[in-house]
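Handing you this structure, nothing more for now.
Rather than the whole complex, this shows some of its chains in their spots.
So that you can tell them apart, the chains are marked A and B in the order they are listed, and the count of residues begins at 1 in each.
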């Protein structure tokens, strides 16, 4: 069973020609759409493999609406939008809204009326970006920058771009292991959906039972669960280590950092069980000595900083494509360049 | 008696050719000047009625000095300045000034010396922007973004642009009702001044006596007071509902939100007493169910979100015109295009 089937297929993120007009979730997007995002992101690197700038969003106003604080993610979107020449406004959304007794709907309508073209939305509630795109501001391109435990689709796409660029193998041929706190990770959820859509046949989820979500055993034949790190990592091409949130430690789910490291920390001995050219990823921020040993984090197989740079390219891509999709929907542009 | 006569006529906001070089207050400005602001703002809309961007402030530095916090107003000025290609700096003015024992004058002179061209000033004290323009930084274009209970002139101009665009009637032919907390509203004060200057002959101020300021009965023959909502609203072309500040509730001035809604809330029955094409305005943020019923706020006669978009256009206009006036005064440009 495909992960997408667990949720309402998000057709609302596509315009009538089937192109993106919002970017809310990986679920329900086709392989072609995901590949187009990856190709667009890739086109933002020059021959020296450096990120370029180009004025695809010149004259456009991008508003960052971070209901939940995340300095890092906000910075990546701000950097991406500015590389496309957009006007970027960081809205202190927590302060500007409910504190004055205004409804959230009215606040968002006000921001839209300030001639906003794109909202980048981060919210602690699952489905918040989806709700805004569907019922509040459908004519603003809504980019989901993380909502609750549900989705973190730009993180998934930067992971996919990194896998594609660094392994140089087709997704169909890859074995990918995801290790750690699957239960609380919007990254894991989005990564599995993207990998499945792109054709990956061997996805291994490695975690203690206490950090596995309900229903993960229904993900389909291409997703296998492992409680044992060594078994799960065997002959992998890609290892994605997840961050252990500090607030999980000393809970019933997780005794201690040391305990987690002993069972699931990625070190040299364990990495040696994967393929020799296996790449190692982490969404950051890293807890060195918990999820991953420093020798691995700083070693030749780590592509963790490539992920960060690819994150800028991917965010540039979804910003530009969603804007194009909105303009196409409104009849303001005719076709979208392949 | 004209409202302007209650204050010192603000000739300091005009340069020696009579063009704006600051934008501090509606009081004392001519019908021609107000009309020029409206025309300039209108010119920033394209044929699809969308706001354009254009580089009238390219290379100029706009500093937002919000001594009093107002996320929304600051955002509108930031959006407006960026649409004109200005470099915008949000100054944490509360922190950068007095905390280090520096005088406000020195702080402002320092900011001016950083090659600032425009200060957007919001302050809780009446006359603050006026003071800065007159005695501290006369060569920086000062834009008043709200000072105490005195003036909020960009709000007044966006209201005038909305009235002009949406009613398509001359101001001389309009009956305009302003409802609510007139006493604490810089919007009401500025709106009345603008309406009078633009020729409106029938201005009705509707409020309980406790929310009326002293001296409002001296505004002139074109301003009438009503304690009774139904009488005041009769055959109006325009209704401006004002926000009830939460801090007024449960005071001697205002018993409760429910009480206010019962007496002065705009609902379908009352709106039906106005002309059939009467437009309904609100400066935001709205208290639905207090000043205005949701059926009206979301209904076909509401032009509340148009006000917001017009607010960007009006702020673009006063930023651009004041900058031009400064350059003209300094002899750096010859004439100002009509």
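Following the convention adopted for this analysis, a residue touches a chain if its C-beta (ideal position, glycine included) is under 8 Å from a C-beta of that chain, and two chains touch if they have at least 3 such contacts.
Because the structure is predicted, anything quoted here is derived from the model rather than measured.
Summary of assembly composition: all chains derive from one sequence, 2 are present in place, and the complete complex in the structure file consists of 3 copies.
The definition used in the following text is that only the chains that are shown with their structure count from here on.
Distance between chain centres (mean CA atoms), subunit A to subunit B: 42 Å.
Only residues 48, 50-53, 69, 71-72, 75-76, 78-79, 82-83, 246, 284-288, 305-306, 308-309, 311-312 of subunit B touch subunit A when the two sit together in their complex. Considering their complex, residues 59, 61, 87, 89, 91-92, 95-96, 100-103, 106-107, 109-115, 332 of subunit A touch subunit B.
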